[in-house]
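Note that one protein chain is taken out, while the other chains of the complex remain in position.
== subunit A ==
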Amino acid sequence: MGDLVLENVQKAFGDNPVIRGIDLNVARGEMICLIGASGSGKSTLLRCMNLLEPIDDGRILLDGEDISEPGRDPQPVRQRIGMVFQSYNLFPHMTALENAMLAPRRNLGKSKTELREPLAQMFERFGLGDRMNHYPDQLSGGQQQRVAIIRALAMQPEIMLFDEITSALDPELVGEVLDVLRDLRAQGMTMVLATHEMGFARELADKVCFLDQGRILEEGPPEQIFDTPKEERTRAFLSRVL
């Protein structure tokens, strides 16, 4: 039994069905990679898991509790499930440190002094010790994305969702962000990633899910998906991206 469980999740935009019945188990400490062509529904699925998009049908259970029930307050759930976006989305009017402080101050009632030390350590750990008081537009893409990860981690979430967080980066900056993910992986963080970094998925994922037209067409350990895919469409996709 997983800790985040999706049961027959469905989501349409107007009459365009984007997620068409997805079942997925995310167990504590697991790292799951979602792969699939553009438009297959990876981002939408992650947004549904974070309750940024209400689902039309099916259920999402967090520790057995139905968090997708219509009318339920999504705020407490979002505090337990962090999300990082492709385009960083840092708050441009706040320094890196202020970006990271906002949510724990408002949601957990912590003071700036209380937060400064542990956050400084986190910036240090991710190689941003001297960038804490910079504004986003004074940071490189890779630095901004690492700040965005710290900002999400500052809420001490139980699960982290990453939506193609290296896709907007120059190739030479991808490595520094992937290193952060490796670090989190080593710490045992539960993670779900939409990614185009197949090498990275093969290296670290416990499970790879191939999304095709809003369904999980094939899932399994990375060796199985990458080396001996069963489905023709998976093979076709992999031959295009590898």
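Some notes on this structure:
FYI, a residue touches a chain if its C-beta (ideal position, glycine included) is under 8 Å from a C-beta of that chain, and two chains touch if they have at least 3 such contacts; residues count from 1.
Note that in this section contacts and distances are computed from a predicted model.
As stated in its UniProt record, the chain not included in the shown complex is "Putative glutamine ABC transporter permease protein GlnM", which appears among "Protocatechuate 3,4-dioxygenase", "Secreted protein", "Putative glutamine ABC transporter permease protein GlnM" or "Pyruvate/ketoisovalerate oxidoreductase, catalytic domain protein". In the complete complex, the hidden chain is touched by one of A:L62, A:M83 or A:L128, namely A:M83. When you scan A:G14, A:G64, A:P92 or A:G109 for touch with the missing chain, the hit is A:P92.
Only one residue in the set A:C48, A:A152, A:V174 or A:I225 touches the chain that does not appear here, and it is A:A152. Think of the hidden chain as still there; on subunit A it touches residues 47, 50, 52, 74-76, 78-80, 82-83, 85, 87, 89-93, 102-103, 106-107, 148, 151-152, 155.
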